[in-house]
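Every protein chain except one is present and positioned as in the full complex.
Each chain carries a letter (A and B) given by its place in the written order, and its residues are counted from 1.
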Amino acid sequence: MDSIGFTVRYGRQLVPIGGPDAETGYRLVGRDKDGEIECTLVVNEQTGALSYDFHRDIERGTELTFRCDFRETDTTVQSCYLDNRLGVWNALRLCETLQDGIVAFSCWEEHGGGSVAYLARYIYETYGVRQALISDITWVTEGVRPGEGVAISLRDSLIPRRSYVERIRRIAREAGIPHQLEVEGSGGSDAKELQHGAQPWDWCFIGAPEDNVHSPDEIVDKRDIDSMLALYQVLMREL
Amino acid sequence: MDSIGFTVRYGRQLVPIGGPDAETGYRLVGRDKDGEIECTLVVNEQTGALSYDFHRDIERGTELTFRCDFRETDTTVQSCYLDNRLGVWNALRLCETLQDGIVAFSCWEEHGGGSVAYLARYIYETYGVRQALISDITWVTEGVRPGEGVAISLRDSLIPRRSYVERIRRIAREAGIPHQLEVEGSGGSDAKELQHGAQPWDWCFIGAPEDNVHSPDEIVDKRDIDSMLALYQVLMREL
Partner (left out) sequence: MDSIGFTVRYGRQLVPIGGPDAETGYRLVGRDKDGEIECTLVVNEQTGALSYDFHRDIERGTELTFRCDFRETDTTVQSCYLDNRLGVWNALRLCETLQDGIVAFSCWEEHGGGSVAYLARYIYETYGVRQALISDITWVTEGVRPGEGVAISLRDSLIPRRSYVERIRRIAREAGIPHQLEVEGSGGSDAKELQHGAQPWDWCFIGAPEDNVHSPDEIVDKRDIDSMLALYQVLMREL
């Protein structure tokens, strides 16, 4: 639901969708009126301008995404778009055991958002629910390490309500679920639309960390996926 | 409704309203407590600082706009503020033939917006309408040429719903109306407020391209104005 990539502009120019990592040689796929496309990303070393290498011209406005090369080991999964396919996977797995709660899938988070405002209002006004968890993937940093558990974000460019985050941390500790605390000064998530909307939502970002962010080689430690799902299961019961 | 320009600050300083082109010598007009003003824009070559040249001081907070020098040839119109007086003109001309539909005029698009959120909610909740066309003017670029027809924007900083844009393109093709496809990585329009609001609007930017953007010399090809109006007429019937 949340693929980043590129749009074909004029000539062989590309413009990014969201913030994809760009390196010459990345394989891109898509489809236009002349059929299936598998081409190569080219980054101009001087200007940074983006283009593609292909045997024919691609129709203006065509969307290209990373070709998926899914790799799995005993301890990791690796692919493009784990951010945020893993968040979606987590939400779907959660449905297997969920008793009370709403699982909402939002679009366009990597490209300016726009669906959460509607969802937030609809859910609040229809069901009176106003506690949210953001099931998305975060970044491995010097303070958030692969294999050490799902990350609970204490802040990014926005700051969630302290009392809500404290309740989440207490539930995680009491359940004995491995987790890490993330503190960033920038970045954001769909929580931005909850924070800025006209309904009084509490929110907290909770997600496994990945490395090689927004590249075809995103990689996540399976232990962090396990603790992510386990934490969501307990939080959806106890929050 | 959408004039850009300058506000008089302290001393003879000016601060921009929206993103006006600024060149020393542009004629600016306005009015303050001491009467009518016609002065000259001065751009400091070193610092880029904006000021005015006039025989007296102008009252703090006064708004200055480009002096209008309307020029018409057989094939073009040229003036300041074609962006977005032509969009307004298109909407007014559309009213002459419109059977079903709403023509809404929104303010402040060049300076942060703020009226579309209200209009979008009111129209959606009162009439159930949720398909929008943005009647505004775009830019001549390497891919969008004067005289080749109204531009249908496939994206700018935001991306409209593909199925909605595909319907619009099909209607334009079947009606035989000249048009061009625009693909940009930046820029935006009032569509931003539709995208980010709490109602599920579909939207698409459709407008003639202009050259000499945001200057006193904006120029548009009459053929593109004609195809803009023709496309709006058919779309308001068939969408």
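Operating definition for what follows: contacts are C-beta pairs under 8 Å (C-beta built on N, C-alpha and C of every residue); 3 or more make two chains touch, one makes a residue touch a chain.
It should be emphasised that the depicted structure is a prediction, and the values quoted were computed from it without experimental measurement.
Only one residue in the set A:S3, A:T40 or A:T141 touches the chain that does not appear here, and it is A:T141. If you put the hidden chain back, the residue from B:M1, B:I17 or B:L239 that touches it is B:I17. From the options B:R56, B:R121 or B:R170, the residue with contact to the unseen chain in the full assembly is B:R121.
Interface note: of B:R9, B:R27, B:R67 or B:K222, the residue touching the hidden chain in the full complex is B:R9. Only one of B:L28, B:V77 or B:A198 touches the absent chain when the whole complex is considered: B:A198.
Where chain B meets the omitted chain, the residues involved are 7-11, 15-17, 60-61, 108, 111-114, 117-118, 120-121, 193, 197-198.
The omitted chain makes contact with chain A at the following residues, 141-143, 154-155, 157-159, 181, 183-185, 192, 195-200.
Definition applied: only the chains that are shown with their structure count from here on.
A straight line joining the Cα centres of chain A and chain B is 34 Å long.
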